[in-house]
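Here you go, one structure.
All protein chains of the complex are present and in place, except for one that has been dropped.
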């Protein structure tokens, strides 16, 4: 089993806010991350595909094609956008790193697996909100 | 002459927008950076102090004190904030990296030089908007 | 299953030395790492928590709280300290990266899991002694 | 179970080219990566060993010895070389990152496990072709 | 005076070889860097423009335009190429980092200054051959 990863970047605004709760609840839970005028991040996204290399090409997936899929599915919809307001597939999602990484995985699964070698799988998606805070979603990990 | 640098980080929202111009002008000049719902960045700030080390301490400036000054003067006012709306000393400033770095220098000059060794100067301020785009203000550089 | 990580830093002195062995044995096994006047490192620590996000907050664990726990349990006891002499929970431990990472995991497990969402677990602790040498302890990994 | 990693670097030329296929096929599949005059990379290699620390030394493997093994087995044969032309164990291998990482694992397995503590295993090999494109081979991972 | 920088990347093959000298001379001077089958690097290029921000835009230069100029003038001609064989403006140049950085500066000067604000100058070009070896050309620096 070989894991190939492509790293991408985008810059976005967001705030952490649960609209079903009061402002006090949100400030108590999220602190400065709930600031109503927004803040933002340079997000770094890693997309991991697992599979066996195609014997003719030596590729699990053409990383140039993977780059284009990430560009189309995630970057063009999130880069220089407001993650609470502008992104259709994030409507109703509180944009914590945990929730973003799962939503990105679900958007990427079908187009990535269509472009990969036979039997290859989207294995994990990792998102860095800052260099020090990051989350990974991997449905195949078990404890 | 010795140059000491302290690096800090903050996360903020902004947009590039000149309110004296039309929306078309702004979109033509700034493109996606003028997106009305904001976007944001993990900013990295470097503050450079130049001078001779104090012979008793070996310090041009105590970098712990420099950290506190940067924290008070810049980070607490900009971190998890909107640079167009929330920061008093940036009112009327289009928040390009070029303009930010000059504004930060002017805020930092007096408190930094008060804390440094005799004759030491705030020499430069460098700001990374992304790992690939950054600006430096250094009034002592000449061409 | 989502994995969230918080990265922290501390600076410490240490030497590799097994007091039950002779100085020759130590020098033969550890070389310059057994230097009696100590050496030191900028350690980078990554703490990984695994779980499901709390549906109200979107958090597996509040990374601000995780930062405070790491600060209290590890950083305040190890930063600017001597790992052989000064740290109570490292008494009798040869401070190789392998041994440190397991000791840190054991110190962090209870307070981290108390602060995480229901059912979340301290999953792994990773420690970089240098950018090129690092160790990870993950009791849930199997071969 | 503890995982220790040593990171190394080498610089090499290569091209992606399947000699059993036409030049058109190669250009269609590999694009600029099949450029006949070669291109090259600064490769970063991570070698991961899994095991229990030896109780006398606190080491899963002496990372100094691991460094020497990587140097002898991989770096001296690949650094400042052409991966298509110069490396005996890569004859017949299309040098995609996927294929390289599996070939490196196979070369490293025996000497690394001979040098590690009892029962320790070469667990994974990770290779960065660029900061944004990398592959990992881990025969113990299952989906 | 404000300095703005844009960082870019390309991957290329090269060898260090002075064709006016014997193979022995080349091997003695350049060692493994003269290997006849080439080697290669992930080059990182930083382009620095100095000037005053345009008061209407807040830009010394639109970094999006600067990116396009670097792409057209340097990246498209050097990326996935052989620097000894494929690049017209490097004919007759021994591709040391020192020589490359001066050649890149000369190619970039006119198009960059045409795109910058009034009076702004191409100030410096910095090229990293590896993370540990790099060169900078700055015709305005004096000793």
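The first chain written gets the first letter, and so on, giving A, B, C, D and E; residue counts start at 1 in each chain.
Keep in mind that, in the parts below, a residue touches a chain if its C-beta (ideal position, glycine included) is under 8 Å from a C-beta of that chain, and two chains touch if they have at least 3 such contacts.
From a predicted model like this one, the values you see are computed outputs, not experimental measurements.
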| item | value |
| --- | --- |
| Touch partners, limited to displayed chains, of the chain removed from view | B, C, E |
| Option from B:19, B:58 or B:92 whose C-beta touches the chain left out | B:58 |
| Full-complex contact with the absent chain, from E:2, E:16, E:60 or E:116 | E:16 |
| Positions on subunit E contacted by the hidden chain, ascending | 16, 18, 21, 29-31, 93-99, 101-102, 131-139, 141-143 |
| Residues from subunit C at the interface with the omitted partner, ascending | 9, 11-14, 32-33, 35, 37-42, 79-82, 85-86, 130-131 |
| Hidden partner chain, residues of subunit B it touches | 1-8, 50, 53, 56-60, 62-64, 121, 123, 140 |
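FYI, only the chains that are shown with their structure count from here on.
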| item | value |
| --- | --- |
| Interface residue identity across copies subunit D, subunit E - same or different by half | same |
| Subunit B and subunit D: spacing of chain centres that average the CA atoms, whole Å | 42 |
| Rounded Å distance between subunit B and subunit E, as computed from the means of their C-alpha atoms | 28 |
| For subunit B, residues that touch 2 or more chains besides their own | 131 |
